[in-house]
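The complex appears here without one of its protein chains, the remainder shown in place.
Labels run A and B following the written order; every chain starts at residue 1.
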Amino acid sequence: MIVKFLRNKVVEVEPRKDGTLRVSWRLTDDLLKMEVNLVVQPPALEIIEATAELGRFVPKGLEDASEIIEDVEGVNIGAGLRKIVRGVLGGPEGQSLLSEAVLECCNAVILHFTRPGLEIGEALETDEERLEAVRAMVKSSPRLVRSCISFQDDSPIMKGLDL
Amino acid sequence: MISFNRSQIIGAEFIDDDTIRFNGSQTDHIYNMEINMDVRISDGEIVKIEGDMKRYTNFVCPQAVPVLQTAVGMSLRTKDWDKAIMKEIGRKGCEHFAEIVIECGRCFEQALRSRDLYLALCTDPGLDQEAFLENWQPA
C-alpha cells in the first residue's frame, strides 16, 4: 500500500580536528523539513554552538527556532540534561520538536562515547568473557541498573552481581 | 569521518478509515530494530504491535520483544504518553524499541494532516496549502 506519510530522520556525530564533536540532525517528512546542528566541546561536553533551520510548513511557535535554540549554548551534556533542555527550550506547544531534536543530538554524542566500550566487549573470545565485560560495565555505571530488561534484578546478567 | 550515525524511518499507511499502520525502523552503528504498530485514529489507542530486533548488544536484549505488548491499550492522546512508553517499553524492555514507538507516536497527527492535505489537493490542486494546514483539525 502506498503510504500517505513518510518521515526520514538522521543524526550523525563527526569528531573534528580541533577536538570538538559536530552533531548534525536532519528531519524530512511530507510537511516538514528541519535541521539542527550542534558543536559539542569535550571533556565537559558543553554545547558551544547550536543552530536550527526549519522549512516547508513550519509549526506555530517555531518560526524563531534559530534564535530560541541559542539558549542551549553553554549547557553541558550530563546530569539533568532532559529537564534542562526541556526547561530552557520549553514554551508553547509544538516547540518540543526543538528540545527533542537537541536531546537526540546529545544522545548521539553519548552513543559516540558508548561505541568503543562495546567494541572492546565484542572483540572478546568467549561468552563468559563477554558476560564479565557487561557486568564490569554495570559496576562502573550505576545508572545502568534497571534501565532496561538486560539490567533488571532477575536478568542473568544481574544475578549474582553484588552491587 | 562519522563516528556515530542513527537513521529513523517512519511510514504511515491508512488501512481503513479508523486505523493507521506505522512501520518504524531505527538503524545506527550499534542497534537495528523495527516496529509495526496499528493505532485507532478515533482515540489514538495502540491496538496492535509487533517488533523485530535485528542488531543489539547482549543476549538478554531480545527478551524485550514480548514486553512490547504492554503498549497495546495505551493511547497516544493521553498526557505524557511518551513518558509512559519510555517507562513501560523502554525501562522494562528496550529503550530503542521505545524510541521507535515514540517517533511513530509523534508522527500520528502529522500523518493525519498529511493524508488530509494530500486528499484535498487531489480534488483542488490550486488549494492554499498553508491556509489548509492552519485551519486543519483532526476529524
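Structure notes:
We take it that a residue touches a chain if its C-beta (ideal position, glycine included) is under 8 Å from a C-beta of that chain, and two chains touch if they have at least 3 such contacts.
The definition used in the following text is that contacts and distances are computed from a predicted model.
Entry comment: the absent subunit's protein name, as recorded by UniProt, is "Polymerase/histidinol phosphatase N-terminal domain-containing protein", drawn from "Polymerase/histidinol phosphatase N-terminal domain-containing protein", "Beta sliding clamp", "Tryptophan synthase alpha chain" or "Glutamine ABC transporter permease". Considering the complete complex, the chain that is not shown touches A.
Per the touch definition above, the residue from A:T20, A:T51 or A:S147 contacting the chain not shown is A:S147. Against the chain not displayed here, chain A makes contact via residues 42-45, 74-76, 78-80, 83-84, 87-88, 90, 110-111, 113-114, 116-117, 137, 140-144, 147.
The rule is simple: only the chains that are shown with their structure count from here on.
Spacing of chain A relative to chain B, judged by their CA centroids, is 18 angstrom.
Interface residues of chain B, counted against chain A in their complex, comprise 1-15, 28-30, 57-61, 63-64, 67, 90-95, 103, 106-107, 110-111, 113-115, 117-118, 129-130, 133. Chain contact summary for the complex, chain A toward chain B: residues 1-15, 29-32, 57, 100, 108, 111-112, 114-115, 118, 121, 127, 130, 134, 146-150, 152, 155-157.
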